[in-house]
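Excluded from the complex is one protein chain; the other protein chains are retained at their positions.
First chain written, first letter: the chains are A, B and C, and each begins at residue 1.
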Amino acid sequence: MNDILNKRGFASDNNSGVHPTVMEQIMKVNRGHAVGYGDDPYTDEARSVFKEQLGSDTEVFFVFTGTAANVLGLGGMIRSWHSVLSADTSHINSDECGSPEKIINCKVLTVETPDGKLRPEYLSKHMHGFGFEHHSQPKVISISQSSEMGTVYTVDEIKALADYAHSNDMLLHMDGARLSNAAVYLDLPFRAFTTDAGVDILSFGGTKNGMMYGEAVCFLRGGMPSGFRYLRKQSMQLASKMRFISAQYIAFFKCNVWKECAGHSNNMAKMLEKRLREIKGVKITQKVESNAIFAQMPRKVAQEINKEYFFYPWNEETDEYRLMTSWDTTEEDINTFSDKLAILVENSPGDGEALIR
Amino acid sequence: MNDILNKRGFASDNNSGVHPTVMEQIMKVNRGHAVGYGDDPYTDEARSVFKEQLGSDTEVFFVFTGTAANVLGLGGMIRSWHSVLSADTSHINSDECGSPEKIINCKVLTVETPDGKLRPEYLSKHMHGFGFEHHSQPKVISISQSSEMGTVYTVDEIKALADYAHSNDMLLHMDGARLSNAAVYLDLPFRAFTTDAGVDILSFGGTKNGMMYGEAVCFLRGGMPSGFRYLRKQSMQLASKMRFISAQYIAFFKCNVWKECAGHSNNMAKMLEKRLREIKGVKITQKVESNAIFAQMPRKVAQEINKEYFFYPWNEETDEYRLMTSWDTTEEDINTFSDKLAILVENSPGDGEALIR
Amino acid sequence: MNDILNKRGFASDNNSGVHPTVMEQIMKVNRGHAVGYGDDPYTDEARSVFKEQLGSDTEVFFVFTGTAANVLGLGGMIRSWHSVLSADTSHINSDECGSPEKIINCKVLTVETPDGKLRPEYLSKHMHGFGFEHHSQPKVISISQSSEMGTVYTVDEIKALADYAHSNDMLLHMDGARLSNAAVYLDLPFRAFTTDAGVDILSFGGTKNGMMYGEAVCFLRGGMPSGFRYLRKQSMQLASKMRFISAQYIAFFKCNVWKECAGHSNNMAKMLEKRLREIKGVKITQKVESNAIFAQMPRKVAQEINKEYFFYPWNEETDEYRLMTSWDTTEEDINTFSDKLAILVENSPGDGEALIR
Partner (left out) sequence: MNDILNKRGFASDNNSGVHPTVMEQIMKVNRGHAVGYGDDPYTDEARSVFKEQLGSDTEVFFVFTGTAANVLGLGGMIRSWHSVLSADTSHINSDECGSPEKIINCKVLTVETPDGKLRPEYLSKHMHGFGFEHHSQPKVISISQSSEMGTVYTVDEIKALADYAHSNDMLLHMDGARLSNAAVYLDLPFRAFTTDAGVDILSFGGTKNGMMYGEAVCFLRGGMPSGFRYLRKQSMQLASKMRFISAQYIAFFKCNVWKECAGHSNNMAKMLEKRLREIKGVKITQKVESNAIFAQMPRKVAQEINKEYFFYPWNEETDEYRLMTSWDTTEEDINTFSDKLAILVENSPGDGEALIR
């Protein structure tokens, strides 16, 4: 078992463990009784911290997973006859096994993008049929920050989308499973590119950035959507021992866990990018702005190195792979991996040139 | 804050924290990388432990909450046109905010019971309309062990319900949020009153008995229901860092946390029962067979003592209250509470006699 | 085939055909083009007629079936975390195969009644947990007029329920699949015991009373519930050739089809009641106030006469049967049936006395 356990990799930032500071906070709140389901002082404190970060109108609700944060955040604001517009690479479209359709019963409409980022002009093909009862009504534009392609929206890009949404009587939703990585990249407070940029609903992720479990649905415009607490409960997302989620977010913000973790993983990604760019036969296909690297490499090389370092293929047709760094990625991980990869590519027939299309 | 934190009570067994052994195991698995979503060696081990406890045909899936365990366990086996028969006091009927209806879209049909326990003869009023397309088709009998009234089914009672279910082409589901308390009371291995007694689907609870979060859906008859993994994912119940749930169950079973915790809370309940029975003006209304005590007491007394010890009213019309003990309830908790209560009742006008109807 | 076709019976008022005046109106509108989906002049006219009958605030939407009228009427006003309170004999609970749970995903809570009619005092057991997120929120009281037991609410009874609902921030829904029969019995305009008595949502039925298909969802308090048109469409209840439903309702109201049909079927029910009361061994178990008769009779007798006259058992345990008259029931039907029944009962062992419990 040890071998498997010790196997490092770049499969996902959720393959890493829990940051020690978070773990410490969990242990700290583990004394005495605390009323269940969020009526405890730790959860009060966590809510306050979110208001500090995102603005005093913020209403925050903790759930268990990023999928739940996205789906319930949307579900609090829309009905089954609405549609949500997103990039086809978005988590809500591609990685939640149809959870929006299952839980909200709405339609998800997608567009292709070169880099995982929506732009108003991409959306026009879905902006019709308003008021026409035969057609799902476009109601939310959903973006991911940082995106599933590792790219980061600028404040202006977000504002443009918010304006576009609001001028069409729609809302802007942000999937922030990796929000901290974007904050570090932009070097801005969270609020600057969420609440202040016009975002209405935010999923604020922690699990991929040093926490154990627990994500936050944030309604940024004041007031809880009517009935949201019931929706959370009946969607099986109300934690009984809530204090253990709250405690993590307290550490996350108050002890700057978010910054330390995201800063480190972003740095590691840049370092990995640098090393990979040195390898002829490996091609970086997306800008590296957070903790994801997309790269083409010869398939046989990928298969070989996968035996030691696990990561996922992104597009099998184009031999494109996704490498994620994490808060616990080490320089040694990167150097060992890159050294090995360089050797494998060098020895690979055709030097991998064939695949660089 | 300290005051509130230190406030002890009998509100629910989920107001307690995490057992140290469980916490230790969580820390133990928090090293290195582990593949997410359950494809890790800890989860493998946890699955094996469940098979040991419940039989080798057991298929176990971890989810976050007891509501999720119940709803998805049922959802794996039934369709929207089926009905689930339960006691009206059942958690699936009264405490899940309509989650079965929301997630499975099925009907929940209930019967009144004196003690929270179903018996075949209670169910006959719902056992009709089979094959009639206008009528939801009865498909599952759902019982809670221990029940929401603190009572425990004997093996024979469970077998009778299983036979009744199976002879009607139905299934027997058991909500085991407090299964350990029943196991201790019955002094039987889990298997004896679940798999071997004819139960088909089991929710195996840990959170109320020393764990932090995480419950288990157990299909006991071999084979995963078709598509269950997708149902779990789209129902937002697939944990990314699964190892932290699995680790808890490993400690739960391998270190006998379940037995220690449930044994203790059962004992505390018996001790509390004994003390309450000594108080004239307080009336125990249900058999104390697990860690719940139901008692009538004068309303003003209840309100007064609630300021120091929190617990919930069960039936406001009859001044009936529910007191739950927990793995961390102390003898001091009970003695202090009982002493205080005795004094309050004694000084209460009419000695509380009025309410004993 | 002729034999089967000619077989008369008392199975249901939907076993009858279409009233000639309705059929005539259908043919009358079957010329030229009419814009689909309700944007045609016939549908405009039908909407006006409803406003005349129920008040100018009425918003009416046509759907295909009574189940759809009930479910979408409720669905327009409530969310998945709400509960609907009804008699356990209600159509929404017993005869729609869980359609409210499937389509609205809400909870239906029931009470037993002696006569199919709700009374405020019956409901108290469900009137709790308001604001408590673990509990489905009671939001609608649903009654059937006439009831599934053939009984009719007085105006005062309806007002009492409306007051009770409104004082608890709830709504009153009326399933009027057989509303015309109640209007005739009460000898009141529809408005007097619906809009003016405090009903908020009404299903107005036509199919059981001379129409071919088509039922009406009526929101009586002004304004369409937000998004209702989309809900109807996505619930597959928007007719393309809407004029053919509208035409039926025009004839229904303007040519007094409703009164002629319901008056006749009510009269036939009274006549049948009279004849049955003369038969020793047959016991009428409910007041006959509309077009349903509930009667106990020896099982063998029922089985024998069922070969010629079809009707359904209501409660097999008590040998209770339901007989429905219709707009096309003839005096001959009743006399032939009653004569035959009298003979069968007379010749039945024990004279049927045994069953009169």
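Assume a contact is a pair of C-beta atoms (placed from the backbone, for glycine too) under 8 Å apart; a residue touches a chain by one contact, two chains touch by 3 or more.
What you are looking at is a predicted structure, and each value in this text was computed from that prediction instead of being measured.
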Candidate in contact with the missing chain, chosen from B:A46, B:V140, B:L238 or B:I293: B:L238
Residue, one of C:M23, C:C255, C:I284 or C:A342, that touches the chain absent here: C:M23
Which residue of C:S147, C:Q234, C:S265 or C:S338 touches the chain not shown here: C:Q234
Chain not shown, touching residues in chain A: 80-83, 94-98, 101-102, 105-108, 128, 133-136, 316
Touching residues (missing chain, whole complex) on chain B: 37, 79-81, 133-134, 136-137, 227, 229-234, 238
Residues belonging to chain C that touch the chain removed from view: 1, 4-9, 11-12, 14-18, 23, 26-27, 29-36, 41, 63-68, 71-72, 96-99, 102-103, 207-208, 212-213, 230, 233-241, 244, 310, 328
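Just so it is clear, only the chains that are shown with their structure count from here on.
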Greatest separation from chain B - chain, by CA centre: C
Geometric centre distance via CA averages, chain C-chain B, whole Å: 41
Distance from chain C to chain A - Cα centre to Cα centre, in angstrom: 52
Cα-centroid distance, chain A relative to chain B, in whole angstrom: 34
For chain C, residues contacting two or more additional chains: 80-81, 133-134, 136
